[in-house]
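Missing here is one protein chain; the remaining ones are kept as they sit in the complex.
Moving on to chain A:
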Amino acid sequence: MTSLFKNFRFPDRRALVICALLAGLAAIPSLVGGRYIPAVFTSILLFFILGALFDFMLGYLRIVNFGIAGFLCAGAYGSALSVQYFHITPWTGLLVGGLASAVIGLITGVLTLRLRGIYIGLTTLFVMETLRFAISNAREVTRGASGLTVGGFTPLFGMPFPRSEPITYYYIILALVIVTYAVLYAIVRSRIGLVFKAIRDDELGTSVLGIHVVRYKLFNFVVASFFVGVFGAFYAHYIGILVPTAEEFGIQRTVEILTIAYVGGRGTLWGSLLGALFLVGMQEVLRDLQEWRLVIYGLSLILIITVFPSGFAGALRQLGERFSSRAGKGAHISTKGDA
């Protein structure tokens, strides 16, 4: 598959915009200071990348992974338990968490990716719930519902990462997000990404060109699972205690992630950043309204999905196309921009 990356060009205009955006994201929390803003921005980045990973599967190959929170759980517990029982560093734990999730992704993918639509979604959901209940029941190892205490990141090259300073964790996740986004971006802009789009458009039309559709789906699914696991591992060491509840690693978490991908806009990757900024930001802004914030939050989501069915990114794209057609450019010329 290495030859498939041959036509990838960097930097291009979109990549530069993204780099500028990330530079801004790096600067804001440190300029504002305190503990609250870095914590909020850490949430935004975490939900952004999870939304982008969900979109990498759904928006590019129509793989509906209702069990994404289960893969997050695999990464979190994979890292936390490895640190506890095998005494590896949390940094190595990131890799272990990613691999744990990738292995589950590989097994799930081999079993389900020949299926279509709702069947994949349901199977991933079952995998998530099975994993969550297995963790709940294996109390001797995982401490189940009592919660597993997880240590923070250890010093790296002499640099400490105390939990009392959220800004340090913010920079860890920022670095992880940049690396992950760069990998996803490189994939979707390469020949592999072109094949993803072909499969999304017409699976049968792609397979009669000699392309093994299931292999590409499996590649996509395992890559996404790996990175979800890495962020699960980060989450474990960031939050400090793991409890296998539905809010943390069940359907509620999945719904949050897929909402960000849908509100942000599918098939773009970057749309999830808009989704995460809006949804996490809104939750924070409305926090004082207590229960009423959930009502307002829900109504806002209904409104957004109704007004912008293709999400914020789709709305921006349409706006851009209108601009370019007014500027005399042919609107029918390829303007489809991915990632």
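Going forward, a residue touches a chain if its C-beta (ideal position, glycine included) is under 8 Å from a C-beta of that chain, and two chains touch if they have at least 3 such contacts; residues count from 1.
We adopt the following convention: contacts and distances are computed from a predicted model.
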Per UniProt, the name of the complex member that is left out, chosen from "Cysteine desulfurase", "TIGR00659 family protein", "Branched-chain amino acid transport system ATP-binding protein" or "Non-ribosomal peptide synthetase": "Branched-chain amino acid transport system ATP-binding protein"
Absent-chain contact - pick from A:A26, A:A39, A:I211 or A:L286: A:I211
Sole contact to the chain not displayed, among A:A138, A:A198, A:L301 or A:A315: A:A198
Residue ranges of chain A at the interface with the undisplayed chain: 3-4, 6-7, 191, 194-195, 197-198, 200-202, 204-213, 332-334, 336
